[in-house]
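Excluded from the complex is one protein chain; the other protein chains are retained at their positions.
On to chain A.
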Amino acid sequence: MEAGSEPLPLDILITNVVCVFRVRCHLDLRHIALKGANVMYKRDEGKVVMKLRRPRVTATIWSSGKIISTGATSEDEAKIGARKCARCLQKLGFQVRFGAFRVVNVLAVCSMPFEIRLPDFTKQQRPLASYEPELHPAVNFKIKPLTASMQIFSTGSITITASNVARAAQAVEHVYPLVLASRKGT
């Protein structure tokens, strides 16, 4: 995937996929809290938190029928988890219709095989890159057209936040040559 003389495989690990969906009906949170399994009722915030075991996702359910699911490690898993959650609600007796599934946020982690000189990188990438060593040891780098942002550490680890998995991969490809220019050792 990287344009280089020897194509080195760079593993991009997706750590979190956040998605939202609707069940198209009002839900009685009290009923879910009493009868449902593996749920936590947060009455002050008006939501129920349901944790599924497989796939390991946490779903936050509101009484309007909107649900946010986090913790999945891939987009497909996120969809399976969402459907499982909707199925649990259906079994509790609600007229559930699965709809408007959308992946909102993806967090991925990538590790470069070399260390990076952060001050050099920041100087070349102003104003997209912002580095405040007093506040955080990583450089915050934003890629505007992809709406992706990443945190680049001096050890070579990069944490990417993007709107979907494809964009996260593109972001890594985009930043690889820039980071290569500021690697330690050259």
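FYI, a residue touches a chain if its C-beta (ideal position, glycine included) is under 8 Å from a C-beta of that chain, and two chains touch if they have at least 3 such contacts; residues count from 1.
The working rule: contacts and distances are computed from a predicted model.
J.: What is the missing chain called in its UniProt entry, if the choices are "mannose-1-phosphate guanylyltransferase", "Autophagy-related protein 13", "Protein YIPF" or "Transcription initiation factor IIB"?
T.: "Transcription initiation factor IIB"
J.: Based on the whole complex, identify which of A:118, A:150 or A:179 touches the chain you can't see.
T.: A:118
J.: Of the residues listed, A:41, A:62, A:101 or A:153, which one is in contact with the missing chain?
T.: A:153
J.: Using the touch definition from the top, which of A:105, A:130 or A:159 touches the missing chain?
T.: A:130
J.: What residues on chain A make contact with the chain left out of this view?
T.: Residue positions of chain A that touch the missing chain: 115, 117-119, 122-123, 126-127, 130-135, 137, 153-155, 184.
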